[in-house]
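Okay, handing you the structure first.
Of the protein chains in this complex, all but one are displayed in their positions.
Labels run A, B and C following the written order; every chain starts at residue 1.
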Amino acid sequence: MTAYRLTTGGLVDRSRALSFSFDGRPLRGFAGDTLASALMANDQLLVGRSFKYHRPRGIVSAGPSEPNALVTIGSDGRSDPNTKATVTELYAGLTARSQNRWPSLGFDIGAMTDPFSPFLGAGFYYKTFMWPARLWEKLYEPLIRRAGGLGRVVLERDPESYEKSWAHCDLLVVGGGPTGLMAALTAARAGLRVILADEDFRLGGSLLSETQAVDGAPAYVFADRVVAELQALPNVTLLPRTTVFGWYDDNVFGAVERVQKHVAEPLAKLPTERVWRIVARRALLATGAEERPLVFGGNDRPGVMMAGALRTYANRYGVAAGRSVAIFTNGSAGYQAARDLHAKGIAIAAIVDSRAAAEDAAPEGTRVIRSASVVDTKGHRRVSGIVVERSGFEELVACDAVGMSGGWSPVVHLACQRGAKPVWSDQLSAFVAPDVGGGLRVAGSANGVYTLSGCLSDGAAKASAIASELGLKPAQDVLPQTGEEADPSFTALWYVPGAKSKAFVDFQNDVHAKDLGLALREGFGHVEHAKRYTTSGMATDQGKLSNINAVGILAGMRGVSPADVGTTTFRPFYTPVSFGALAGTARDKHAAPIRKSPLHEWARKNGAAFVEAGLWYRSAWFPRAGEKAWRESVDREVLNVRANVGICDVSTLGKIELFGPDAAEFLNRLYCNALLKLPVGKARYGLMLREDGFVYDDGTVSRLAEEHFLVTTTTAMAGGVMSHMEYCSQVLWPDLKVRFCSVSDQWAQIAIAGPKARSVLQQLVEDDISDEAFPFLAAGAVTLKGGLKARLFRISFSGELALELAVPAGFGMAVADQLMDVGRAFDICAYGVEALNVLRLEKGLPTHAEFDGRVTPDDAGLGRMVSPHKTDFIGKHLSSRYGLTAADRMQLVGLKPVDREKDIRAGAHLLREGMKPSTLNDQGWVSSACFSPVLGHHIALAFLKSGRERYGERIVVWDKLREQEAVAEVCDPVFVDPENARMKA
Amino acid sequence: MASLITCPHCGVRPKEEFAIRGDASLVRPAPTASDEAWHDYVYVRTNPRGRTLEHWQHVAGCRRFLVVERDTFTHDVHSVTDGAAFARENGR
Amino acid sequence: MIRDYYNRNALDEKLRGAPRPPGVNHLAIGHRQAVAMVLAVAGEEDSVESLLSSATDFAVRFSAPGEWLVVSENDTPEGLQRRLNALCSGRAHIVDQSEARVLFRLSGPATRRILAKGIGLDLHPTALATGASANALCGHISVNLARTGEDTFELIAPRSLAQSLFDDLMTMGREYDLTAAFAA
Partner (left out) sequence: MRYSAFSIVKNALSGNLKWKPQWRQAEPKSHYDVIIVGGGGHGLATAYYLAKEFGVKNVAVLEKGYLGSGNVGRNTTIVRSNYMLPGNEPFYEFSMKLWEGLERELNYNVMLSQRGVIMLYHNDGQRDAYIRRGNAMWMEGVAAELIERDQLKKMIPFLNYDHARYPILGGLLQRRAGTARHDAVAWGYARGADRHGVDIIEHCEVTAIRRENGVVSGVETTKGFIGCGKLALAAAGNSSRVSEMADLKLPIESHVLQAFVTEGLKPCIDHVIVYGGGHFYISQSDKGGLVFGAEIDGYTSYAQRGNLATAEHVMEEGVTMIPGLSRVRVLRSWAGVMDMSMDGSPIIDRTPIDNLYLNCGWCYGGFKATPASGYCFAHLIAKNDTHPVARFLRLDRFARGYAVDEAGAGPQPNLH
């Protein structure tokens, strides 16, 4: 009754013992083991508990289709829950824990649900837990949630790194078994750029479990030889430990390479996993075939495994699942397993064959029971015998492991990920790949060719054909020699009648044959309904073992062919892929690129607090010693700008230069205001609409020469405006002679604002910048003392006398430093975007807090800017729609709290005094608000229904979310200097 | 299509280099056109299941608007042309 | 009273401190070069292209139809502007981008494998020949990519994103011990 390591044989390195642990128990395996083979070698067949009934479950397979042997590997931030032991490469120090059991794997309280399973059939939860309603979330659902789930995730930071890489090739071969190796070799020798990817840590696929000789040597030696030749070729990339998980449009494949999942101490310079995006001119699926389980009573008892897995464990890993193994088969594969196990000295208790007649050779002295089936298994946490039924008679056959073999299903997952459904083949009793065109072909067992010789020749032939298609001449190599092979046929058996206990279809999700019957009775006979109602095929194995049997059982019950039932939809991922691998390096602070202004270091040096604004880091305020709250700094900066002078980094604004004879016409169509006659040397405020008539962006337009303009955009919309301009010039008006180019990165731009701005700046500038020489809205080139060429714009976003100086980016910091130096005598300060925001609010200037995509120029009080004379501009026609001109639209107003001590905050809504809050009574909302240090109280900009008619009205500022309410007076949005005297000083 | 676009100026490029603007078969009406014509241009879409023309801007490449003729069901791309050339040919 | 201003490289912070000796795979950052965008006047695209390709003492990088980046290691920005204006004589608009762009030069046997971690183009010499250039996405950042040799590539990136791109490249190159320094 034990699983054990055979004394000899297998491809494990018996000279390299590796220690690991399972549920705290220290164990040893060998290099070359998987966790599953090492667990078996230590007689640990019981590895997990099922999802719903918490039944004890053992290892079933030797590959990625494993439904049961899921463990959590590692701890803390390095925990990998739900890891399949069957594909986990063993390493020294690996720690594994079983899952979904409490308190222990051997004794699990959750298993108490098992006797109640008649009440817990498919979809039972849709029919109950409805009364009383409040108990659902308080009691029933938490219980269900706690019982469900599998592994535990710690949600701690992962200390390891991930990355991505692109790869391009002529031929991608998916699968490194006999088919894939031959295909890769043929294509590579012909000169194609080849990538060979295989999920296993050792290339060779079934050759590693094969007892047949190839070219006179053991099959694995042949595999090693081919791998060595491929490795030496410069046009070949070998990707072991790499699962191709998805096939996407244009023959792009996604693959994940487990670079360091198999090492105890990962190197910091390597990622733990790497996602490859492979662009392949051609691809060949050499993904093999999956052996089918048989659906018989008690088929989930630990020790019941796939016959092929038993073979792999014995041949490749030198591990036996038991000392006396029974085989239940419907085809030749069961006999092959029996022969191989027998050759390793493992007793074969019996071969139970569902077929009446078979030619297959059983090992000498083995009892073969034909026309028979297994209807039950015995044993507690481990199989101890099978109940064989033949012609109405039952017999108990003692054994300590069972190999089941239900035939083969080609693995065609990838070929079906782009909409085409697999096609039923009566001849193969299996679904095969649809014809998906030339980009992706299927070869070998994946193509229904199950013999070794067939796989070798199919791989070579398909690769030759591809090489010829791509214009290369494949060599006519002699195929490797193989020996006699058995006929790989089988007779489909979807369900073994007469089950004495639950016959599982989907092991992990605990879906048994009766669940499918119930689903059918309740009208869920469509394969998608059956899946969704019973959850068959929805477990972490995505039904790799179960789906085909579910289809066969449904077909049987409905009395149709599996072809009529069809399959559910195949979708990425072939096997699950970690978030980390798919995210790569773009995470945390690197989730998006960081943009830094050329004045970033200057701001940092001056103590700035930064704020993330889109990709940019912008200086928000410049705290000084003793200032405890950000408001103190901002108030000081605002007052200083109003009283003296301040400088602010405005480099992040979008800047676009335009050239050409039609540049003026182009801009005139782009903005809603008139720009055609803008004089050279002048700047003008510009307002840009979307075609639906709402404001898109605002900025300034400066005419630097007759056919040379510079426009600015807001920071947030810089990219959008550039694209919009490109759209207009390329698509709408391709005949306008205009060229443009972003110069946002070329210039460091500094706003110098305040009554002393000119005095400060004049010290740096050669040119005369007096009001006469450089009046409000002047724009043009200037030369700094010392010779540096710069640009100067007399525009103001603060309402103060302001000049914006642009210098080549690299000089920005030096010039800003100089301004601070000479400005010291004028009490200059640096100010950030928070102070900028207060200054513009006091001046009633709208920003994107106001232009929220639903605002017309008139709403914002800018209706007069819209040129009534222009025949066309973007947004003109639809601006005149009723809804955009209705009298009750919300209009921009100012608000002052009646009680000056009260504050108003953005996001509050507006109500008439005495009116009850309701959507119907909603009068508007506050778009921006701040404390005005100049006025000494809060001020706000708000949108209010017919607001401009309502100056002087008292309105309730209703902020239920923060439990605040204030009464405010509606006023003109310009709070400071409505005559613009300061700006034009 | 959803993975790669062959830019006529830059060659084969991944999807993430592009920004999609929408239906490229629309023609901006004359300023004097009817309200209905403007409404249809801005708001109404043929939205075919099958061949369609769509504007993809190669934002991370040449920044040209490309007219991508593609199938919205199979995702096959039939042609990619420069947007300005397409506009001129179609008499805009 | 005011004199010369110091011109600060966008990567000054990143490359501050004692330079390490360059490794086999190395990233050199152009310290000073003149860069200009050449925008051909409508209808003059072909003539501008041939004028540019006739010049040998600066590098011409394809940006878009009728648009090129010109990179000169010898000229000042003003000098390059003058020269290009003279060369194109009204057939193109010249926009100084010397301060707007940072030049990254990658060299070494692993260069292709490093770049493949961020760039979707096929970098095999049969697909991207020496001398070829185009704009492309590297990670999340748009750059101008040029192959200047079998194992040397140049990336020209916007100044504001240069530090971010630098971090990305160093991460991509970590596996191959990529080193970095300002170009000599």
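Basically, contacts are C-beta pairs under 8 Å (C-beta built on N, C-alpha and C of every residue); 3 or more make two chains touch, one makes a residue touch a chain.
The model shown is predicted, which means the values in this text are computed figures rather than measured ones.
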Omitted chain's touching partners, listed by label: A, B
Candidates A:Val275, A:Met557 or A:Ile955 - the one touching the absent chain: A:Val275
Chain A residues touching the omitted chain (full complex): 51, 77-82, 118-119, 121, 124-131, 133, 136-137, 141-142, 144-146, 148-158, 160, 162, 164, 246, 248-249, 252, 254, 275, 277, 417-419, 514, 518, 521-524, 526, 528-529, 532-533, 535, 538-540, 542, 569, 571-573, 576-580, 582-584, 586-592, 594, 611-613, 690-694, 696, 848-849, 852-854, 878, 881-886, 905-909, 917-922, 925-928, 958-962
Residue numbers in chain B that touch the chain omitted from display: 1-3, 14-16, 19-23, 35-36, 39-40, 42-49, 52, 54, 56, 70, 72-75
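Definition applied: only the chains that are shown with their structure count from here on.
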Chain A and chain B: spacing of chain centres that average the CA atoms, whole Å: 27
Whole-Å gap between the CA centroids of chain B and chain C: 31
For chain C, residues contacting two or more additional chains: 67, 120-122
Touching two or more other chains - residue numbers and ranges from chain A: 277, 279
Chain C partner contacts - residues on chain A that touch it in the complex: 163-168, 193, 268-270, 277, 279, 585-586, 590, 592-598, 601, 615-616, 657, 659-660, 737, 739-741, 743-747, 763-764, 784-786, 788, 807-815, 818
Chain C residues touching chain B - in the complex, by the definition given at the top: 63-65, 67, 120-122, 134-137, 142
Sites on chain B touched by chain A in the complex: 1-4, 12, 14, 19, 21, 24, 28-29, 31, 33, 35, 38-39, 41-42, 55, 57, 59, 63-65, 74-75, 82-85, 87-88, 92
